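I am attaching a structure below and will ask some questions about it afterwards.
Missing here is one protein chain; the remaining ones are kept as they sit in the complex.
Then we have subunit A:
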Amino acid sequence: MIKRTLFFGNPAYLSTKNEQLHISFPEADKVDRTVPIEDLGMIVLENQQITITNGLLAKLTDRKVAIVSCNAQHLPEGLLLPMQGHTEQTERVRYQLEASQPLKKNLWQQTVTAKIKNQHALLQEKGKESKRMEYLYKNVNSGDSGNHEAQAAAIYWQELFDIPDFNRAQAGIPPNNLLNYGYAILRAVIARALVSSGMLPGVGIWHRNKYNAYCLADDIMEPYRPYVDLMVSHIVETQDDYSELSTELKKELLSIPALDVKIDGQKSPLMVAASRTTSSLFECFAGISRKIIYPEYG
């Protein structure tokens, strides 16, 4: 089932009662609300004046709700996930840690292929044909030794938006701000799925930057990025001003977990597909399967 996302942009007191998330507001005239914890997938705490009880935090982590806290600039800063995400956690982590180098390279090859293929499909949908991209995804080497990922990215970012001199950078010109936000949400969704499949999101198959706490999440989210790009390009095409991350725009980006994707021949919400991907990843680590199941754009 698709889990719900709650976004708190106003002051609120969050506690728990009857196994529910209980929300009350400092304003006297606002009525309290309750939400079943088991229906939740992610909560985003954006306002600085949110009070949350430990009892609630414990129940949320127990239900594997990803809790995203934001800094004073309203940008996602921290992610709280349970220590135990799966009953077979320790065994699964061992499989992950013991994965051989050739296996990891093979998984990375599959990941890059799926990513470029999705990027290509998105460009194609926008009427921007690229023969070069097609060549790149059809010829990814083990471990992407030819670095096709970067070559494809160079073409992709030039083509995707009709913005002169656009390039993808953390502090780049808009819509980089939208992309950063969207990817942060996507990352939380993927990290949550990884943890609930019993894996460590910190130990990647390709990403291994020592400053990055979510290497595996960053690996696995690659083929999902074009869905964020789709949403951002939709915003760019329909909104006049997107230089500021308004609540309206955040609302749009926060619906990413509910976006329809096609996975394994079926239509499914992105958040559900993410779990499908992470469980197939575990099967690869455990030697049960050789294929990670990624969504296919289009």
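As a working rule, contacts are C-beta pairs under 8 Å (C-beta built on N, C-alpha and C of every residue); 3 or more make two chains touch, one makes a residue touch a chain; residues count from 1.
We adopt the following convention: contacts and distances are computed from a predicted model.
When the listed names "Transketolase", "Multidrug efflux SMR transporter", "Extracellular solute-binding protein" or "CRISPR-associated endoribonuclease Cas2" are checked against UniProt, the chain not shown comes out as "CRISPR-associated endoribonuclease Cas2". For the chain missing from the display, the contacting residue among A:Leu79, A:Leu259 or A:Ile293 is A:Leu259, taking the whole complex into account. Within the set A:Pro36, A:Gly55, A:Pro102 or A:Gly298, the residue that contacts the chain not displayed is A:Pro36. Against the chain not displayed here, subunit A makes contact via residues 1-2, 4-10, 12, 18-20, 23, 33-36, 38-39, 231, 234, 247, 251-252, 254-255, 257-260, 267-269.
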